[in-house]
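Mind looking over this structure? Questions follow.
Of the protein chains in this complex, all but one are displayed in their positions.
All chains are identified by letter, namely A and B, in their written order; residue positions are counted from 1 within each chain.
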Amino acid sequence: METTPTRQLPWSKGQARYALISVRDMHIEYWAERGQVKAVRGVDFDIFPGESLSLIGESGSGKTTLGLGLIRLLVKTADITRGQVIYRRNGVEQDVLKLDPDGLRHFRWQECAMVFQAAQSAFNPVLRIRDQMYETVKAHRPATRAEVNALASELLERVQLEPSRVLRAYPHELSGGMRQRVLIAMALLLNPPLIILDEPTTALDILTQRTIIDLLRALQNDLNFAMMFISHDLSLAAELANHVATMYAGRIVEYGTVNQIFYEPRHPYTLGLIRAVPTVTGGFEDLSSIAGTPPDLIDLPPGCKFHLRCPFATRRCQQEEPDLIHIGPEHAAACFYWQEVERQADRPWEEIKAPSEGDV
Amino acid sequence: MSGTMSSNDVIRSTAIYQRTTKDILLGILKGIGEFFRLMARNRTGFIGFIIVVLYFVVSFLGPYVIPVDKETKVTRIFEKPSWQHPLGMDHEGRDTFSQVVNGGRDILTTALLTALISTAIGVTLGALSAVLGGGIDTLLSAFADIFMSIPQFPLQVVLAGFIQVKSMLILSLILAILSWPGLYRAVRAQVLSLRERDYVEAAILLDLGTWHIVFKEILPNMMSYIAISFAFSMTGAIYAQTGLVLLGLVPFSSHNWGVMISIAWTRGAIFYRDSAAYILAPVFTIALFQLAMVWMTRSLEEVFNPRLRGRA
Partner (left out) sequence: MSAIAERDKQLSSSGLDIPRMLRLIWSSYYVRQAAKALFTIFFVTTLIFFLVRLMPSNPVERFVVDLMYSQGLSRQDALDQARAIFAIDLDAPMYVQYIDYLGNLFKGDLGVSLLSRGTPVVEIIKAVLPWTIFSVGTGLMISFTLGILIGTIIAYRRESLIDPVVTGISSFLSAIPGYLQAILIIVFLGVQIKINGKPLVPIHQMRGAYSPGVQPGFTWVFIKDVFFHAALPIATYILTTVGGWTLAMKSSTINTLGEDYVTVARARGLSDGRITTAYVGRNALLPLASQLAINIGFAIGGSTLIETYFVYPGIGSRLGAAVGGRDYPVMQGIFLMITFVVISANLLADLLYSVLDPRIRIGGGAR
């Protein structure tokens, strides 16, 4: 039970105490031979019931680590050094990071399920699907096989699979796309209020991707769970998200509604990402990738971590790291010169001029 | 890729073969250098390596320093260890320590021979099988499978029983003939994987090109694996030949550790309290050598499979 009320985020859509899950000041580090990797360096966000948040970033941005950290499923070499993950249901608040092993076990899947990137090997190869469905439910509450079979059948139908065939199959008898959908069905078994999806379509072909995305949208419509959707693909976010957070070098650099992110990006990184998304009608000359590479997370440079790749960077950016600045309703960006970004949003990347020190 | 070679190809490939022999030697030298570097990284491996080297030095050079005691001294049968005779005397009053020093030469030579033959057969057949493919590959693989499923030691026993084992070479051949399938499989798998990858280019390359690739690229990279396999071959050979000697199957050409144990058994030295040194000396000697070899190779294995290592 939390005694101190959770810090309110000004750009959050509602009061923190009504959010389903509130993450505050999350810091995750893990051990490598060269030193400590600071994978997540102070992340805050809220997700409200029935809403979907999309977390976008390159590989190495810390997004997957963050997702795993929420359910404390990190490898042994990783450590959550600071933070809170406040989960609220039926008026009861708990910090997931402080749960005891039993509580954590019940939290996982029942309150928050996670659909992984590697659905290929997500299942025990020696057990049939129906057995794995059954034991998932049994781990949380008493149930009979008949009950679970019926429930699983219904869910499998929702994900457009044939229950009679899938339930008695072994994982290797199903294709990659089928396994992904089985995993989604399994995630819904306990009707969790929150589902985290980590790159759920990355390993699949484009037709299956489309199927999964439509599926997810329909499912969320019907069952009203909250969704956190981790990806590097901004266009997917456009389809499924209410809010988008772009992540860079372990921090959220911009947060906003889908429309704000796509049409009013205020952080240079977000701007670059938008520019890099091909559209069906757009020409190739509009595409640009952001030059440079992400920073070394062991030996982080001072100042804003994006400044080496940023056309707006000034000396101030080299020295100070900006926190998220509240710039509009439900919109925040971690950039001192977000207004410059607004002004030069339509200019080609190479022609963008950094503001002089006196501006803003 | 065609499986047959014309006579022109054979002539050309022989010439290339001669040139690549130098490459093989260089490859082996490089492999040895890498071997030393790896050894230094791992403590138990290094200790094992030192012990193995000591064994070789003592067994091959020792006899010149400490000749075997051939003098029967009836009054000193099974004498207990003393300063002059650190391991006591045997059943004929002869110094045990000198026997131990002299006892390794045969065993180690046979082991080396066996490992050499077995490695040569395994590597050659493995490469051949992968490169030529087709019926030969199927046949050889079937052979390897069959040989691997036959229980080794009983077969060696029966073979040694039926064939008169008159020389070390014949013994080594017998032992090697049964132990090549392991390395054969590994080399074949490696060469095959390369063949799959360059499949399109292989169609364009001459047959020579493939042989060239095998000797210049694959084998040098597998050197460490081959070295490990060589070491295991040696331990296997020692296990087998000692066992055969203990069964009385291999003629006692001279004193060696296995013979000492065999004599201890037939003369009942095992059951006397006083003759402990005589029976234990060769047993520990063989056991320690096998251990040292295993330490050496296990550490090599750990280097190549980093997951087995603990956190630094």
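Here, contacts are C-beta pairs under 8 Å (C-beta built on N, C-alpha and C of every residue); 3 or more make two chains touch, one makes a residue touch a chain.
Bear in mind that the values here come from a model prediction, so they are computed numbers and not experimental data.
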Contact with the hidden chain (one of A:R7, A:R89, A:R105 or A:R347): A:R105
Residue numbers in subunit A that touch the chain omitted from display: 71, 73, 105-110, 113-114, 116, 118, 120-127, 135-136, 139-140, 170, 172-174, 183, 186
Chain not shown, touching residues in subunit B: 145-146, 149-155, 157-159, 161-164, 235, 239, 242-243, 246-249, 261, 265, 270-273, 276, 279-280, 283, 286-287, 290-291, 293-295, 298, 307-308, 310-311
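One rule holds for everything that comes next: only the chains that are shown with their structure count from here on.
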Geometric centre distance via CA averages, subunit B-subunit A, whole Å: 56
